[in-house]
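Part of the complex only, each chain left as placed.
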Amino acid sequence: MINLPNIPQRPSKLREEGLTMVMDKGLSNIEAEALMDSSKEYIDIIKFGFGTALVTNNIKDKIKLYKKNNIKVYLGGTLFEAFIIRNMFKEYCDLITKLELDTVEISDGSIKMEHKQKCEYINQLSNKNLNVFSEVGYKSSKKIMAPSKWIKLMEKEIEAGSWKVIAEARESGNVGLYRSGGEVRSDLIEEILTRIPKNKILWEAPQKTQQVFFIKLLGANVNLGNIGTNDVIPLECLRLGLRGDTFFNFIK
Amino acid sequence: MINLPNIPQRPSKLREEGLTMVMDKGLSNIEAEALMDSSKEYIDIIKFGFGTALVTNNIKDKIKLYKKNNIKVYLGGTLFEAFIIRNMFKEYCDLITKLELDTVEISDGSIKMEHKQKCEYINQLSNKNLNVFSEVGYKSSKKIMAPSKWIKLMEKEIEAGSWKVIAEARESGNVGLYRSGGEVRSDLIEEILTRIPKNKILWEAPQKTQQVFFIKLLGANVNLGNIGTNDVIPLECLRLGLRGDTFFNFIK
């Protein structure tokens, strides 16, 4: 429309940095089309949140639509865990194939899993030419992990073949990276960043204050996830310094 | 799509248990169609919240659409009370007839009404072949009712002809069944359940933590209401144990 100076540059899609991952919690086809109409350039990845993929009847249409718009699509980690706890890893792989997905999430937020086993799943799926997200962090607010453990798990999972590691926050943004009121565990994050390259991490950051924190810390092109479908354009404004919260970030 | 073992069985529509009641606060026709497209199997009842029915210009189209999808439709209790306080019960009945509704709500959350009078309204409308919801509980956070009173009112209203009694929470989920911060008054609920059959009650539970509470207490097929249009599929996932919060509920 008009080029303002001192607006940060965003790489165009497909990009390796500055990713926005959006959570689809059961959009109808027409809502999915509306989302593409307004926001396709700004969305890199769409997750069908938790087990919604089994409950929605239009999942194949949406996968086709999203992929056509150069968006990676995957099933929420909770669904992976629902198969694993039932001893159905093979059936899960069949489902990925049947849905023609190119991306997958391996997580252990709700169930217990040996970390070696988790890394084997990562390795196996990344060898099938799938983009593997692996998620670190618990869904429970009662389980707090030390920074050194976050780092160790992330290192091993990247080594095993993860394309990006996801730092857990749930849809609500009140566990994992955050305290129960949503405040950022900033010490934890700075510690993680001393060892893990920032472009290998996708931070779940559903709340605006959390998005602002990461943009101020890591710049416009930080990888952020669990973004609500109505927050894609507001987030893009935050990235570009076109909203009060980040207004002065990029002005020299 | 795929059948996972140990997922609770949901009766299909029209059902008597496991009901989901959704609040429409003024959807446009196209939004209503999108809702049907994604969620018609999961919605049993739609309420036009408070007085929205008088303010929206497409109410007849929506009634037709929802009924075609085997959904019961009714006008929010506040609208009933707006007629009653103006001494216009007859006009209210005319409106129900004119809109060809098969379901109605009798409530006294905002106005004072003799309970005998309330039961007479219930009786009169249920004799007209209408499904009657009657609502128990105040909309004010300052008025707390003792469990014994909840029980007595519910018993009388069921006797008078209520199809289900609704336990009040408002759209926000912070009165009636809940404290002002949204926490469940669990003692109250357990007390009520000692006397009223669970399938005669529809619990207003707009917040996720409230839905989780009832699913954990009463199982996948509890009757829940005041569900937001975007929360229908997430709620269905909670019912089925396909979300972190209820993940272990149904796994043996």
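Observations
Labels for the chains are A and B, by order of writing; each one numbers its residues from 1.
One rule holds in what follows: a residue touches a chain if its C-beta (ideal position, glycine included) is under 8 Å from a C-beta of that chain, and two chains touch if they have at least 3 such contacts.
Note that this is a predicted model, so its numbers are computed, not measured.
Of 3 total copies in the complete assembly of this structure file, 2 are presented in place.
Simple rule for what comes next: only the chains that are shown with their structure count from here on.
The angle of the rotation carrying subunit A onto subunit B, fitted on C-alpha atoms and rounded to the nearest 5, is 120°.
Each chain gets a centre from the mean of its Cα atoms; for subunit A and subunit B, those two points are 35 Å apart. Across the interface of their complex, subunit A is touched by residues 1-2, 4-6, 30, 33-35, 37-39, 41-42, 230, 232-234, 236-237, 240-244, 247-248, 251 of subunit B.
By the touch criterion stated above, subunit A contacts subunit B in their complex at residues 25-31, 49-59, 78-79, 81-83, 85-86, 88, 91, 95, 109-111, 139, 170.
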